[in-house]
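For this depiction, one protein chain was excluded, whereas all remaining protein chains were kept in their positions.
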Amino acid sequence: MLTILIDGIAYGMLLFVMALGLAVTLGLMNFVNLAHGAFAMIGGYVTALAMNRLGVPFLLTLPFAFLIPALVGLVAERTLYVRMYRRSHLDHVLFSIALVFMSIAGADWLLGSSQMLITLPPWLQGRFEVLGVGIGRYRAFLIVVCAALVIVLQMVLAGTRFGARLRASVDDQRAARGLGINVNRIFALTFATGSGLAGLGGALGIEIMGLDPTFPLKILVYVLIVVTIGGTASLTGPFLAALIIGTADVAGKYYVPELGAFLIYLLMIVLLILRPQGLIAPAR
Amino acid sequence: MKRRHMLMGAALGLSTAIAGVPALAQDGTFKIGLILPMTGPFASTGRQIEAAARLYMAQHGDEAGGQKIELILKDDAGVADTTKRLAQELIVRDKVGALAGFGLTPLAMATAPLSTRGQTPTVVMAAATSSITEQSPFIVRTSYTTPQVTSKIAEWAASEGMTKVVTVVSDYGPGIDAEKTFVSTFGNAGGEVTDTLRVPLQNPDFSPFLQKVADAQPDAIFVFVPSGVGAQFMKQYVERGLDKSGIKLLADGGITDDDILNGMGDPALAAITGFHYSAAHDSAKNDEFVQAFQEATNGMRPNFMAVGGYDGMHLIYAALEETGGEGGEAMMDAMKGMSWESPRGPVSIDPETRDIVQNVYLRRVERQDDQLWNIEFQTFEAVKDPGKTGS
Partner (left out) sequence: MMTDTSLSPLLASPRPNERVSRDLLRRGRWKPAEFVFWLIVAASFFFLPDRHLLLSEIAILGLFALSLDLIIGYAGVVSLGHGAFFGLGAYVAGLTSIHLTGEPLTGLVLAALAAGLLGLATGPLLLLRASDLTRLMVTLGVAMLVLEGANQAAWLTGGADGLTGVMIDPLLGRFEFDLFGTTGYAYCLIVTFAFFLIARRVVTSPYGLSLRAIRDNPLRARSMGIPVGRRILGLYAFSALIAGAAGALLTQTTMFVSLDVLAFHRSADVLLILVLGGVGYLYGGLLGAIGFKLLQDWFSAITPQYWMFWMGLVLLVVVLIGRENLNALPRTLLARFRKEGRT
């Protein structure tokens, strides 16, 4: 029972890290970035290649799995995305799907279409027991890392000048500009951070979700579900949503396997009927 | 509207009357339409088969039975209606002499009526559901069938004294095929399948199912999942400590797919698999095949898909040699009963079912020269597809 719960939480945390960037771009820039998964894929490949070809230890690859997608994100934001902000949502969809197509084919061309696998260091393999409850080490690791990330992000948002500016820009872009906040720079930085987080999520997720060129499409639906249920007004919404989806998915498959894949979609529809604006709706 | 309708009708009758039944190209070339998923989630299947087919042509030249062979590759992305359309176009536009490929069961099923109508020999190089060859008398298979392999795993498990097994399969055609075969074969051999778990195909996380297995404490589990996700399955199996709890992991060989086996690391050592091909199969023919394949593909290891493609090409070449390209029916007759030495061992085509008859091997994963290989330790010779022979 508790094992299931912990598995679910770990899975939810992973979803949250991947979805976060999407929630921010959507909330902040009102931009539907379906190519978000591509950044997660870049992060995954950075870790996998560094480990398999260069022999870098797993933990050391993680900063790069954040930095490289962040850098790619920054460049893409400045050169491509920035042209799209004023366009309609439907154009966003077309634009970002085009990027997804290119990233899938590109990854395939560069790295082949097979699954990319990694071998975790021994201290992350296997499981340990606490009070008779078996906990997978890697899952515990995921929970710790993701929880730490959530706390850091919350602190940055609530306690720093950048966080204050960011929140101001989300709430009212025009007023924020009027106050002399360089909204464009905030956009770029936030976009890069979101992409980096997705990359980190992709790297952490290889062990659980696998990694191949179709990764951006594979996680797209899950990530969208998290963001939609959570709403884009705060970090808390997507966080709660990710935990709910993660645990419901795992527990549902354990207790009612007949419902299998039905469950999360049913849950999503019900939650959206109850709270169409997301769990934490924008204060308007 | 009405007049337009009639006009179209007239034109329609006319053009069908003129065109008639498609004929083979008469200029001494024999075209093979190879339809594979080259993009999408099953792209690696396509890559393996394409590489093997091209390798075969590079080794054996592009002539057989006095005809020049031309390979036309098409991508169906694993979508059945696209496969069907491409097959149809290949038959009527390109006038291909044979169709080949078919990465997934529905893709072959969709094409079957066309093979009959066009009298086009159709070589299934990958899809593994038993009933495919029953869909058309022009279908022949060079891959394997799920029951063929699964039944031997079940027999072996019973002979090893296992009595309690839980099955875990992906919830789709081949998975359910495997589940049924295992349950009935194992039951006949005196064992008992205590639980049958079905995992949704789009499922990134196996943990809830493995937890169920851990709770049930069987002697072994039998697993059938598509080859890509096999690695994740085994990792989570080991992560849960199931390998140390005395529960054996039996599986269809797709789980330790040679293509990615090396990246799986130590968790793969837990698996005992049954399959028809291992890149480590001990024969001169196979050594040569593996080496040539790796040279041609920049180090990619051939897997069961590749050998299916390679043998499929051989079958077409051999049938052409025998008939000189006298059309579909003659080629099918030539293929029936044909036997040859494949990289996987001796194989033949069952004249009744047009399915492949081959050895099924039980294998263990072992580390040799710092690489992981599927090492065969027991052989069941000349196994027919039990899905159709009823045995």
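Observations, loosely collected:
For reference, chains read A and B in written order, and residue numbers begin at 1 within each chain.
As a working rule, contacts are C-beta pairs under 8 Å (C-beta built on N, C-alpha and C of every residue); 3 or more make two chains touch, one makes a residue touch a chain.
This one's a predicted model, so the numbers in the text were calculated from it and none came from an experiment.
Touch with the chain that is not drawn comes from one residue among A:97, A:135, A:150 or A:251, which is A:97. Between the chain not shown and the residues B:171, B:287 or B:333, the one that touches is B:171. Only one of B:114, B:249 or B:313 touches the absent chain when the whole complex is considered: B:114. Within the set A:77, A:108, A:207 or A:249, the residue that contacts the chain not displayed is A:108. Although one chain is not drawn, its touching partners on chain A can still be listed: residues 26, 30, 32, 80, 83-84, 87-91, 93-95, 97-102, 104-106, 108-109, 217, 221, 224-225, 227-228, 232, 260-262, 265-266, 268-269, 272-273, 276-278, 282, 284.
Mapped onto chain B, contacts with the missing chain fall at residues 4-5, 8-9, 11-13, 15-16, 19, 21-22, 36, 38-39, 43, 46-47, 73-75, 78-81, 84-85, 88-89, 91-93, 105-106, 109-110, 112-114, 117-118, 129, 131, 135, 171-173, 176, 200-201.
Definition applied: only the chains that are shown with their structure count from here on.
Remark: chain A residues 3-4, 7, 11, 52, 104-105, 108, 112-119, 125-127, 134, 136-138, 207-210, 212-214, 218, 222, 249-254, 257, 260-261 touch chain B in the complex. In the complex of the two chains, the chain B residues touching chain A come out as 39-41, 43-44, 46-47, 171, 197-200, 202-205, 207-209, 211-212, 228-229, 231-232, 235-236, 238-241, 259-260, 263-266, 300.
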